[in-house]
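Apart from one protein chain that is not included, each protein chain of the complex appears where it belongs.
Going by the order they are written in, the chains are A, B and C; count residues from 1 in each one.
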Amino acid sequence: MELRAYIARRLLLLIPVLFGVTVFIFAITMFFSPTERATLYVTSPQGMRDLPSIIEQYGLDRPFFVQYGTWLNQVFHGNLGWSNVVSMPVGRAIFHYLPATLELAIFATPIIILTGIFFGSRAAAHKDKPVDHATRVVAILGWSLPTFWLGLLLMMIFYGYFRGLLPPGRLSSAMEIMVTSGDFIRYTRINTLDAILNLNGPVLLDALRHLILPVITISTVNVAFIMRLMRSSMLESLGKGYILTARAKGVQEKLVISKHARRNALIPVITVSGYLFAALAGGAVITETIFSFKGMGWWASQSALRLDISSVLGFALFMAVMFVLVNLVVDILYTRVDPRVRLGGGVQ
Amino acid sequence: MSSWKLMLRQIVRNPLSLAGVIIIFIFITLAIFAPLIAPVPEGHRDPYLIPHDGYSITPQPPSEEHIFGTTQGQYDIFYGCIWGARTAFRVAFLVMAITILIGLVLGSLSGYFGGKIDEVIMRITDVFLAFPALILAMAIVASIGPSINTVIIALCVVWWPSYARLIRGDILALREEDYVEASRGLGASSARVILRHVLPNAIYPTLIMASLDIGAVVLSAAALSFLGLGAPEGYADWGQMTEFARNWIVGPQNDPLKYWYAVITPGVFILFFVLGWNLLGDAFRDIFDPRLARR
Amino acid sequence: MKDLIKIRDLAVRFYTYEGIVYAIDDLDLEIRQGETLGIVGETGSGKTMTALAILRLIPYPGKIESGSILFFDKSIDQELELLKLRDDRMRSIRGNRISMVFQEPGAALNPVYTIGDQISEVFLLHRRRELAQRAKQRLDSLLSDGNGLAAGVKRPFWGWQRRIYDKIAKESHAFEPRLLGRLPLFRRLLWRMGYEAKLLTVDMLKDVEIPDAARVAVQYPHQLSGGMKQRAVIAMALACSPELLIADEPTTSLDVTIQAQMLELFRRIKVDKGASILFITHNLGVASEVCDRVAVMYAGRLCEVAPVGEMFVHPLHPYTKALLNAVPMPGKKLETIPGVLADALNPPPGCRFHPRCPSAMPICGQERAKLKEVSKDHMVACHLY
Partner (left out) sequence: MDTLVDIKKLKKHFPILGGVFRRPVGMVKALDGVSLAIRRGQWLGLVGESGCGKTTLAKTVIRLWKPTSGHIYFDVPDETKALIEELESQGKNGSKLNYLLNENDLATFSGNRLRSLRRRAQLVHQDPFTSLDPRMKIKSTVGEPLRIHHVLSGEAARSAVKELLERVGLSAGQLERYPHQFSGGQRQRIAIARALATKPEFIAFDEPTSALDVSVQAQILNLLKDLKKEFGLTYLYITHELLIAESVCDYIAVMYLGKVVEMGRPEEIFHSPRHPYSQSLIAATPVPDPSRRVGRIVLPGEVPSPANPPPGCAFHPRCSRASDECRELAPELRPVSSDHYVACFHPL
């Protein structure tokens, strides 16, 4: 019962947050002249020509909250404006570019979490031993690497020095043609997944080849982060009384670590998965830009560079909504892992 | 004070944190003596604008005249890297100072008084924290118009809520401490309790977090610059200099790594600057975080 | 009868940043079979370290510097040198032959596992063969009683399971079960041992007077009160009927009435199970309640060992006397011990109590007094005797 109330409360708290997010986004548009703001309501290439009538139609010279209401109404109808950079409505652009970003995330996330947890707990279990020092150095170094610079270096080596071994982009041009031909059905627009569904080996290999560098780039910083977090939370867990109890019971050291310490140590790691989402979203902008990996991040950075405001804000709004939902899921997941939260409901 | 001595001894004893101190010290020296190390050419108006020798696009390798070579647009890499240290310090310290100030004021209001004030402040932070940080910063810079100051503003907007939250949490915990209660029991006013007992004890964890965060701030600012959303062209800024190198990662057929100097140098400066702060922050955390210190 | 535990010249040191901490210095002590031996002393006297040394669980950066701890193994009629035992042999003693109850029941239980899981673990660690035997018997009865279609279908599977359990029961390291135990999904096929362990767990919980034991077994630690948690910890320690139960301040964090229940439980355990108990406490009242013999420690050294009646009626060591006088008792003037506890980093030379001792002699500052028997069973380490 308490759990249901907890979730209900979380859902209720979403309302003011989402309200605030939209107000904030809309407030940012107020930096612009009505003409520039008019692009927020354009839905077709023709629309770009008659901006003055749009100002008229949507009352872009009226008070803030009236305009906000009009805009919010449009947003609810899926109209986020016109993306000049890619010449399509922002709403469509989001769904056009989402699969590429998802693909990146699908490959990066397990790598980040599994490597991070594995090395983090190893470091803690062998505190002040060579493994620990090595992890520490690697983690601090990874945490300090500028993502964009790492991407450039990797490309310099694997694309430049090794003569196009791991090229930028999502697919090479030959495969691009194959994918867009009629025989290849694009179920999800996630290339690797589509290739498997179409039983197309060459496309799968090519897509994987294009994924290696972006995935390494986007993972490095976050692996370092999870590694450090896991290490310290594992150390904390290893210092607890129940670890001594487990040893006094005669549990093997390996099991003390993997069963008694790790499960407790994972609880704080789960709470940062929300952070991981934000880091991946931000990392995607940089990584996709460097590798011309045409996903949402690439689109957003191109839009930002050309001050295509409706695209940037549409992207920010979409990401904020996703982030809020991810955090909700994390909160609920948290109650599954920590029985104290699940069954709690004590005083205060 | 003996605790300072103890802290210094602990920092010096650990090779990693000592390395951090040395790196930061070197960067401070570079920033302070920038006019001596990389003199401003005569007749050059703004020292933060990198002087350039002609307008040719192709980077030139290191030579007598340009010891680190020149990057796209013939900007001197050495000059840019040295003066870039000033930019990095400016961005980092301004962002951190503003963020901590806002965080301290709102966080202590929220934490100490609770109730309605707390609820309102926390809902506002919720809104700001609902955005992935870099994306919000990007949107803000793109909206106001790119410049170094916009980057600072955007990073402050992105960063303050986590500080407000951290400080609020610390204060909530401190408010329950016996010594705070004891002070109220002696008849101390709220202002006195906050200023004499709560804030001095809350400020240390904040500073540790700040030292760990400086690297992240510099990285974010550099990333924005790299995306073309930072300093104006030619400004002494490491992120932008990396961006200049983007088109030169692949050299001609016979020498694929021909322009390495344009790619590597500014990145190394960013890496070491951030590394220095992270090493230092890590050491601070080990020293001050009582939960870790006991082991 | 042989002593269950014989500690000789035990020294434990901690190598810290500030210097070497002499946590235990040349300790000689024996625990007899079936007795409750109390160790009393103030903070830093080395009581807990003595207990952890017996289990070889001294935490980093501490080290057992020298000495020997002999454990009399009744089954082979031999004394085992615990400090020289191989790690896996030592593990098979921990929780099985020697087990421990800790001061904070809340901290001693793992918050993410149920009480039942944590107690079953002890059975699964040390009683594999017995569990397999029980599982086999249960399958035997299923095979003989099982009627109907469902039983008909399952029968071959039961037969197979029975064979596996039989192997485990005969030889716990047989190849087939070991392989099964390694494979992630197949491990589930051995669930019957876990089930048997759960049944034993519930019996164990009933044994320590937990009402509604079956329900408590599936609860998480935070759902129980402090007293119930401590009972669960005791059940965990008693699971394998150990020869020695070490209780480290088991009642300190509990209320007086709950403490009384707990002390009653310890008394019953000693009678019912015939186990020896090493009872560590700083509360002299508690020590006098449950112990047969009491050892007093100060700053890592033993001051006096005596039967409980002797100790509280005719204490010999000046520290014991002072400690007893410092306990508030109605109608008696409170007496204090001057000075502060000996610094473990720089302990005073000679007898460690001499700077605070009212009857200190010149020799006390130079030479430590050896423990000697002044009357039957009454040992004291003081130059006065």
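As a working rule, a residue touches a chain if its C-beta (ideal position, glycine included) is under 8 Å from a C-beta of that chain, and two chains touch if they have at least 3 such contacts.
A quick note: this is a predicted structure, and the numbers were derived from the prediction, not measured.
Chemist: Which shown chains does the hidden chain touch?
Modeler: A, B, C
Chemist: In the full complex, which of C:P156, C:P184, C:P330 or C:P358 touches the chain missing from this view?
Modeler: C:P330
Chemist: With respect to the chain omitted from the figure, which of B:E65, B:E181 or B:D255 is a touching residue?
Modeler: Considering all chains, including the one not shown, the answer is B:E181.
Chemist: By the contact definition given up top, give the residues of chain B that touch the hidden chain.
Modeler: Residues touching the hidden chain, for chain B, are 3, 177-179, 181-189, 192, 196-197, 200-201.
Chemist: May I ask you to list the residues on chain C that touch the chain which is not drawn?
Modeler: Touch with the absent chain occurs at residues 42-43, 225, 227-228, 255-261, 263-264, 282-289, 308-309, 312-313, 322-332, 334-337, 340-341.
Chemist: Given the full complex, what residues of chain A touch the hidden partner chain?
Modeler: 2, 5, 8-9, 12, 345, 347-348
Going forward, only the chains that are shown with their structure count from here on.
Chemist: Considering only mean CA positions as chain centres, point out the chain farthest from chain B.
Modeler: Centroid comparison gives C as the farthest chain from chain B.
Chemist: List, in ascending order, every residue of chain B touching at least 2 other chains.
Modeler: Residue numbers touching two or more other chains: none in chain B.
Chemist: Can you pull out the residues of chain A that are in contact with at least two other chains?
Modeler: none
Chemist: Contact residues on chain A for chain B in the complex?
Modeler: 13, 16-18, 20-21, 23-25, 28-29, 31-32, 127, 136-137, 140-141, 143-149, 152-153, 155-156, 159-161, 163, 232, 235-236, 239, 277-279, 281-283, 285-286, 289-290, 300-301, 303-305, 307, 309, 312-313, 315-316, 319-320, 323-324
Chemist: State the interface residues of chain B toward chain A in the complex, per the touch definition above.
Modeler: 16, 123-124, 126-128, 130-136, 138-145, 215, 219, 222-223, 226-229, 239, 242-243, 245-246, 249-251, 256-257, 260, 263-264, 266-267, 270-271, 274-275, 278-279, 282, 291-292, 294-295
Chemist: Which stretch or stretches of chain C touch chain A in the complex?
Modeler: Where chain C meets chain A, its residues are 55, 57, 59, 91-96, 99-100, 102, 104, 107-113, 121-122, 125-126, 220, 222-223, 233, 236.
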